[in-house]
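So that we are looking at the same thing, I have put the structure below in structure tokens.
Omission of a single protein chain aside, the complex is shown with its protein chains in their original locations.
The block that comes next holds chain A.
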Amino acid sequence: MSDTILRFDGVSRDFSSQKGFFGGKRTMRAVDSLTLDVPRGKVTGVVGESGCGKSTLARLALHLLKPTAGHVCFEGNDLAGLTPAALRRQRRHMQMVFQDPYSSINPRFTIRDAVMEPFQVHGVRHTRAEAKDKAARFLEMAGLDPQLAERYPQQLSGGQKQRVGIARALALEPDLIVLDEPTASLDVSIQAQIIALLADLKTRLGLTYLFISHDLGLVRYFCDRIVVMYLGAAVEILPSTDAPHRHPYTRTLMDSAFLPDPERRKTVTAMTGEIPSAFERPPGCAFAPRCSLASSRCYAEKPVLLTTERHPVACHHPLD
């Protein structure tokens, strides 16, 4: 078995939209030639602001979106080259937990039906008693009282619903789980519970996670390595959580994350501007207009991320 469970090889994804009623089509690149290995048994974190392409990346990982260019390979198989039946077989090994537990569970399903739905999709039949046992087992794994199986989603709290989402992702005993902001809509106390649960499940079941988040503090705590994305491209891959950051954008993210310690208040540097529109991508480094270190070279020449390096950073003036 290879050490890499999932591989992005020069993956890009475009979306196009109509500009006005009579206008022509315009195209935006949500993910731009991304190359990334997701190592088996580890937690790979992807962090970035809204619009950086992290949710598109999550969907590309499971081939819920087709790449415009490049290849996404799971266990060495290019997902785009698979027949629908073969893709479905692969998907048993890769599951997803969505951000919003309020909208990702069918309100007309009981919790048991929701947890058992993956089996139906994959044509696994169960007797009523088997289904009951199995659902109870996965609910317990996710830290829920199996008696909740008879209830409907609206009778559960946000944290409980997210646990149902996790139980459902576990049902097919996958190898890889893509977690797309699984705690973004939860209270901090519940967020910490869910992260503890995910950490426990990973050790017990030998899972691999691709963990998407906008919270750098959380990513640093939970992940083994961290991919920082900006405007569709990976700008830095931190090989470990204590590796010093080298990209000025990563530093900006670090400086913006408030610590629960009034003795260590952050000095918010007035970073001007926001993420540029992906429709009007600047020619050089996408971060240059907001970067205090930007030189004329940054506006002209796009920095490349050399994924072969131990600590890749796409910057002309990396920090030491």
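Here, a contact is a pair of C-beta atoms (placed from the backbone, for glycine too) under 8 Å apart; a residue touches a chain by one contact, two chains touch by 3 or more; residues count from 1.
One rule holds in what follows: contacts and distances are computed from a predicted model.
*Asks:* I want to check something: the complex is missing a chain, and I'd like its UniProt protein name from "ABC-2 type transport system permease protein", "ABC transporter ATP-binding protein", "Monovalent cation/H(+) antiporter subunit G" or "histidine kinase".
*Replies:* The record for the missing subunit names the protein "ABC transporter ATP-binding protein".
*Asks:* Among A:Gly41, A:Gly217 or A:Pro282, which one is in touch with the chain left out?
*Replies:* A:Gly217
*Asks:* Write the list of chain A residues that the hidden chain touches.
*Replies:* 49-50, 157-159, 187-196, 199, 214-218, 220-222, 242, 252-253, 255-263, 265-266, 268, 270-274
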